[in-house]
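Below is a slice of the complex: some chains, not all, each in place.
Per-chain numbering from 1; labels A, B and C assigned in written order.
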Amino acid sequence: MSSSDEWLALYTTIKLAGLTTLILLLLGTPLAWYMSKIQSRYKVFLEAIVALPLVLPPTVLGFYLLVIFSPTSTPGKWWLDTTGYSLAFSFTGILIGSVIYSLPFVVQPLQKAFEQLGDHVLEAGAMLSANSMDRFFTLVLPMTKASFITAASLGFAHTVGEFGVVLMIGGNIPGETRVLSIALFDHVEALNYSTAHWLAACLLIGSMVLLALIYLLNFNHERNIKYRMEP
Amino acid sequence: MSTLAVSEAPQAIQRDLSVDVNLSFDSFQLSCDIRFDLNGITGILGHSGSGKTSLLRVIAGLNRDAAGTVILKQRTLQSDTQFIKPEHRKIGFVFQDARLFPHLSVAGNLEYARKRCKPNSLDANEIIQMTQIGALLKRDVVKLSAGEKQRVAIARALLAEPELLLMDEPLSNLDNRARRDMVHLLRLIHQRLNLPILYVSHNIIEIQQLADEVLVMENGRIIQVGHVHQVLNNLNERMSTEFSSPTSLTLKVKQHLVNFGLTQLDFMAPSHNQVKLFAPLMNQPLGQQLRCYILADDLSISLNKPEASSIINCLPGRISQLHRLSRNGMLIKVQVMEHTFAINTSRYAVELLRLSHGTEVFIQFQADAIRCY
Amino acid sequence: EQSLKIGVSANFTEPLKQLVDTYNEKFEPDIDVKLSVAATGVLYQQVRHGAPFDMVFAADIKRPQLIEEEGLALENSRFTYATGQLALWSTTRDQVALDDLTPYQGRIAIAAPHLAPYGKASKEALLSLDLWRKFHDKVITGNNISQTYQQTRTGAVDFGIISYSQFLLSDTGSGVLIDSQLHEPIEQQMLILKSTLNEDLARKFQQFILSDSSQELIISMGYADTRKTGHEQQ
């Protein structure tokens, strides 16, 4: 396996993890917000459903996703007819898989953050004519920034490390669905230990630097402002 | 209650603010049906837990559970079929706790209000200066002292320039000086913007100094409404032993005795000008009309005109009412020309001086008993 | 009751279970066989790090050789127990023939050639058929042959090259045996680990596997007749 393969896998990984995180933030934020607000018992089921992707082993989850993505199933056929390409073994496919698989890691921290926020400060915002969108972006978002960073970093890291789902529904196609975690696994399987160690170290150090950078940003922010919860 | 409101609705529209709501908590029920003009500062008095905050929250639209109608300046904010969101009500709220935005600096908090207010007719710097928060602008709000927070919250609410401002014990963490400054500021703002204010306070002096109309709440109901003098003079027995009642007058500036730190005031009717009234020196143009209050506790009665007393004001009058306030307290109303003065005294003094209806007396008070806006 | 712990590569799980049943019918006392199923690569890692197996059934020659070189295997315990065969399989078509691949323009699923012996053989077969050039950038590779089976089974890909044994066991789709002349033989070897405490039983079981009747059972389950190809022992 050439080193250009690895660069390609790195590129795919970053693209996958980055897009997954982005989509999860975009989808997960309103979902978490909604879940933090509803008061009915139905909330309980929603919470359980969001947590479910965790319970199935990744390859098994991948298998069921592949069944759905396959052009022989209705959704898969619809996708093929609409876009002209099959969801299975495409980048879009592994993206959807990663989004589903990492959903709970993004939704749950955000939901808790929104719940703990309470509405005292939001009421103050409303009384200054800020509508709900405005309040969300100017009050909720900055006040829960730390939880967004937690959510995003958990989602990102989890996507980087995931390979069961991705391998199953992605098919390990270089430049399209072959990600670093698969490459790393290949090296271990193929008994290329030195390459594997080297790749694992790079992954760890790279992620560590990335995470540290993220947390550093957050840390500087938090040093100045310490929110407090009160009755 | 709500059917009643509907049938009365056309009449309700005549007044500036009409609130007819019902709200139940586990162990508390708010039930208001009231209409009044909003051309000034309306004080809300009431004991702890009587529902003052709950009433303000309903008016602000912060309590969606409240059933009923709220109409502000002919605009239906809330009815059985309609609910205007709080952010579209153009109502400002100074909360009992300051509720500043913790992620913004003091300046950021003020800007937040400023940006969302279209015409910006107030000068931000002036408000900042008057609330004395100029030195705090760059500070984190979480590190402010309680009084500092309260002042920032007031400045923020004012800079939003709402059409109606609700203030929930906004000065409770301030000392007398800051309180006085704030009262001055509020009066100024009210005049400049014609901004009506609903003002909840425990402090009767604040209410006296600020309010035109006063509501008194008890157990979730409004038990008294009216002009400040009227209400405060008629506080029922229990209330008046807790708050003290004032006499209210409108007086005109006659002359400044700068050397003595006094300002001579006249009654409005020219016929009474032989009576001299002295108040502490005030920075008001000659001829200016002032609304003044004198607390019943600050007045005393004597049968003879006292001489050589440091008590500077002395008016002749005739007792028009003797009112037993409590077991031993009496409230005496003395008619001085067409003005009625309320005086708190004891039954002992009444018996000693044999005061009764029609007795000719002199009422006395110090210069600083005359309290003006 | 005697027991054996066997690490078995996924593709041979079903045949091995049947073999154990047959053994227990034939011999007394019954043995209790505990199967640890994993991919051959995983089995190898586990053996290297002290896995408590008595025997290992791998899906290739390479890993058993490595285990032997590292001195973890008993002397003379490494034998080829089966030779794999390939099948072209589809769940989206009613009829399948090798010729179908010539006009076919889509993707094809195979096991990863550099990881799985079945993958390597699949690649060789495609090369022999002169189809590799066409498919080399369209292959979907699974880590092992089971993954290839699953990917094909879902219908997400039209054709997959799986093991003939899987094809025989599967309940859906249609497939065709790929002539084993088109690729190097897929030899699968077993061995007994040095750490075993049941050497006698393991040897006995090994002899049973290599017996004619067992080999016939294995062949009937989709493996090639190793006696014909002459690869019975390395």
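Operating definition for what follows: a residue touches a chain if its C-beta (ideal position, glycine included) is under 8 Å from a C-beta of that chain, and two chains touch if they have at least 3 such contacts.
Everything quoted here is computed from the prediction, not taken from an experiment.
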What stoichiometry does the whole assembly in this file have, expressed with the labels used here? A x2, B x2, C x1
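As a working rule, only the chains that are shown with their structure count from here on.
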Leaving out chain C but moving nothing else, do the remaining chains stay as one piece, and if not, how do they split? one piece
Most centrally placed chain, judged by C-alpha centres: A
Greatest Cα-centroid separation from chain C: which chain? B
For the pair chain B and chain C, the C-alpha centroid-to-centroid distance in angstrom is 91
Using mean C-alpha positions as chain centres, tell me how far chain A is from chain B in Å, no decimals. 56
In angstrom, rounded to a whole number, how far apart do the mean CA points of chain A and chain C lie? 37
Mind pulling the residue numbers of chain B that touch at least two other chains? none
For chain A, which residues are shared contacts with two or more other chains? none
Can you tell me which positions in chain C touch chain A when the two form their complex? 39, 41, 44-45, 66, 91-92, 107, 109, 112, 114-115, 140-143, 147, 150-151, 154-157
Residue set of chain A touching chain B in the complex reads 120-121, 123-132, 134-135, 138-139, 142-143, 145, 224-228
Show which residues of chain B lie in contact with chain A when the two form their complex. 60-62, 85-88, 90-93, 95, 97, 99-104, 112-113, 116-117, 140, 142, 156-157, 160, 162
